Every structure is written in structure tokens, then in C-alpha cells.
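Before I ask anything, let me first share the structure, which is written out below as C-alpha cells.
Partial complex: the chains shown occupy the same locations as in the complete assembly.
Chains here go by letter, A, B and C, matching the order in which they are written, and residues are numbered from 1 within each.
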Amino acid sequence: MSDRPARPERSAFKFFRPIATRWMDNDAYGHVNNVHYYSYFDSAVNGWLVEKGLLAITKSPVVGLVVESGCTYFESVAFPDALEAGIAVAHLGRSSVRYRIGIFKQGARAAAAQGHFVHVYVDRKTQTPVEIPTETRAILSELI
Amino acid sequence: MSDRPARPERSAFKFFRPIATRWMDNDAYGHVNNVHYYSYFDSAVNGWLVEKGLLAITKSPVVGLVVESGCTYFESVAFPDALEAGIAVAHLGRSSVRYRIGIFKQGARAAAAQGHFVHVYVDRKTQTPVEIPTETRAILSELI
Amino acid sequence: MSDRPARPERSAFKFFRPIATRWMDNDAYGHVNNVHYYSYFDSAVNGWLVEKGLLAITKSPVVGLVVESGCTYFESVAFPDALEAGIAVAHLGRSSVRYRIGIFKQGARAAAAQGHFVHVYVDRKTQTPVEIPTETRAILSELI
């Protein structure tokens, strides 16, 4: 596990969004199951894209599809913990963007987990890659 | 469907808790799948029980198990809607409590859905029914 | 809880479909969380509708929306239990159908849980109720 990334702090992220845990996030071992962190990532980033007017879930002609994701877990969390997702852009390509997300217990200095995912922008109908829309690119650029 | 309950308003509930939708709550039809409402119910009530000091999820010697649940859906909701769960106690028995929960879009007058579930209190080890603990009963009584 | 239905046996259902539990179905109490049963109901019925050629999830001009659901739990189940869902039609109306579903541990005589849900058929675009399509009605009639 020599390639295990260092545990990031809050300063490593550009902005934060609240994440509410749910009863059923806790698995048989009493902590949030590793799977749900990916739902936190999706919800934090896509919720922000919708708020910024960059995504209309059922209508946008161009949408981001997840082609890669990953997470390193540093400390367990459990319902009913209140969490925060820190978000930054790790790489901005021609048709893809890589987000880096930190999951923090509310107010904690060090992340409980850090993950990433890559969105490839595609034409909704043909599902073939397209350039990231100009307005989206402008806003994503500020998060690098 | 003659037994379909009337759509309740906010005044039908005793207190409210916020519910955050998630990206993956939306199903192939673009709305929150009927299944997730039950997770909202669980999270709202159990989160409140934990806050009130009435439930320690991994330790309480007596816990509530769901033996019945149900929901009537009046209006669709979708991520990233912010929701609220209204909570009331519909029936308080010797070893069981029936909660009534309304799911509202934030600030809406009428519920988007109304559900219920019954908790039977059991001994954690033997899983046999026991009386509702005194302190819990006192607090639940205020929600009838 | 005087209206609690009797625990049904296999003969109360018309056909059966396998249900695979998942690790994360088990919650902090070590059993399948009450929420997931509703996912079993959805998956059993809709999977069958697709197989019968009665539903194309992303294309059918008329689809069934869940307007009511409920479940009574008789016995806990837990991952990695193999389950079966028994299905029957409890009521067939002009634009709605009520399914009754039993969840059985594989090979068990008595159901671990019994639930129901009501599908109202709607025009996919307008989301207004329509008559159940003729072919669907014919097949559903055999399940009463």
C-alpha cells in the first residue's frame, strides 16, 4: 500500500457541501459502508452542477458519465454523523474532468476519506464524447 | 383505492427534520424511487431518537425493530430537491409505537408522501418484545 | 396491531422469482433493513414485466408509477440468504393494479415478509393516468 495517498486537510479543497448520513448507510459492522461514499461524491458534485445551472438532469443535451472512480478510507464514520464534502478539480481535459472529493466529519480538520471520479462529457443521445461545454469549463477552471 | 388517505398538511405533524436527496435516489423515470422514502422515514425517526439520547445504535440493550411499514405517494420529488420529514406518533402501545411521517418539499404546505412504520421494542440479545423504556415513552407521549 | 395480516404460505402466490441479498442490505442490527424489501418488490415485478415484453424501461409510452406500498415483516432475513419473491395480483382496476408479494427464504414454507404496491399506469410524457394496456391486462388477469 505504498501508493496510499496522504490524508488531506480542509485546505486541499475549494468549497464544501453538507452530506447527511442515513440509517441504512451503516452496515453490519456499525459504520457507513464503503459503497455509500461514492453516493456522497455523486450527490455533492452533481448537486453543485445543478445549482450552478450547468446540469438539468432530465434535459441537458450533454451530460457527464462516470468512467473511473476510487476512494481511500482513513477513518470510519457512522449515522447519524453530519458530514461535509470538500470538492476540487484535479484535472480538466478536453472532454473529461477529474474531481477530487474529501469527506469530513462536520468541522474536522482531516478528511475521513478522499475519493475521486472522472466525468466524460457525452452527447446524451449518441453517448459519444464531446468537448466540455464552454460555460462549464469556465466554472470548473476556478476549482483547480 | 377508496382507502387512500387524504393528503396531509404540515399541521398534522409535531416536528420536522431536514432530508437531503441523493443523486442515486432518482430512478430510470427521473424521480425519487418509491423505495427511498422508507429510508427517509428510518433516518428521520432514528436520527431524532439518537439526538434525544434514547438510542445508542450499537449499544442500547433495548431497540426498536420495524414490523410494519407503508407509504402513500401524492406527488413526485427528485434530486436535488431539499425535503423535510414531519413526524408524529399515531399510536403508542405497551411495547410498540406507530410513527406517522410526512415528506414535504422544503416549505411546501401539502405532503408529497405520507408513510408510517411500527417499531416493536425488543431485547437486543433475545430479540423478544419488551415494554417501551420509561424515558422513551415519556417523550413519545408528547408526539401523539 | 389487530389488522396485522396472517403470515402467508407459498400457495398464496402465483409464481416465484429469485432475489439475491447484498452485503449492504444488512444494517447495524445485522439483518436486512426494512427499506430493501421494497427494492425486492420493485425488482421482482418489473423484472418480470420486462421479461414478458410488457415494459421497455426507457421507451414504453405508458408506464406504471407506484402510488402506494406497504410491508409486514414476520421474520428477519440477512445477507447472504438466498430469497424468493412470490407474486400475485390482488386487484386489477381500470388504470391500476395492486400486486401482493411474499418474500421467502429459499425453499421456506412461510413468508418472511409480505408486501404490496399499487401501479397506476400513466402516459410517460403527460404523467396522467391511462387504461392498462390490453396485452398487459390479459397477462395480469391470469395472476389474480
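One rule holds in what follows: a residue touches a chain if its C-beta (ideal position, glycine included) is under 8 Å from a C-beta of that chain, and two chains touch if they have at least 3 such contacts.
No experiment lies behind these values; they were computed from the predicted model shown.
K.L.:
Total subunits of the complete complex, with 3 given?
P.N.:
The number of copies making up the whole complex is 4.
The criterion applied here is as follows: only the chains that are shown with their structure count from here on.
K.L.:
Computing the C-alpha centre of each chain, which chain sits at the greatest distance from chain C?
P.N.:
Of all chains, A has its centre farthest from that of chain C.
K.L.:
At what distance in angstrom does the C-alpha mean of chain B lie from that of chain A?
P.N.:
29
K.L.:
I'd like the Å distance between the centres of chain A and chain C, where a centre is the mean of that chain's Cα atoms.
P.N.:
33
K.L.:
Would you kindly tell me how far, in whole Å, the mean C-alpha position of chain C lies from that of chain B?
P.N.:
Centre separation, chain B to chain C: 22 Å.
K.L.:
Residues of chain C that touch two or more other chains: which are they?
P.N.:
Expected reply: 28, 33, 35-36.
K.L.:
If you look only at chain C, which of its residues touch chain A in the complex?
P.N.:
Answer in residue numbers: 23-24, 26-28, 30, 33, 35-36, 79.
K.L.:
Considering only the defined contacts, which chain B positions touch chain C in the complex?
P.N.:
Where chain B meets chain C, its residues are 1, 4, 28-29, 33-36, 38-39, 42, 57-58, 63, 65-73, 76, 93, 96, 117-118.
K.L.:
Show which residues of chain B lie in contact with chain A when the two form their complex.
P.N.:
18-24, 26, 30, 39-40, 42-43, 46-47, 50-51, 57-58, 78-80
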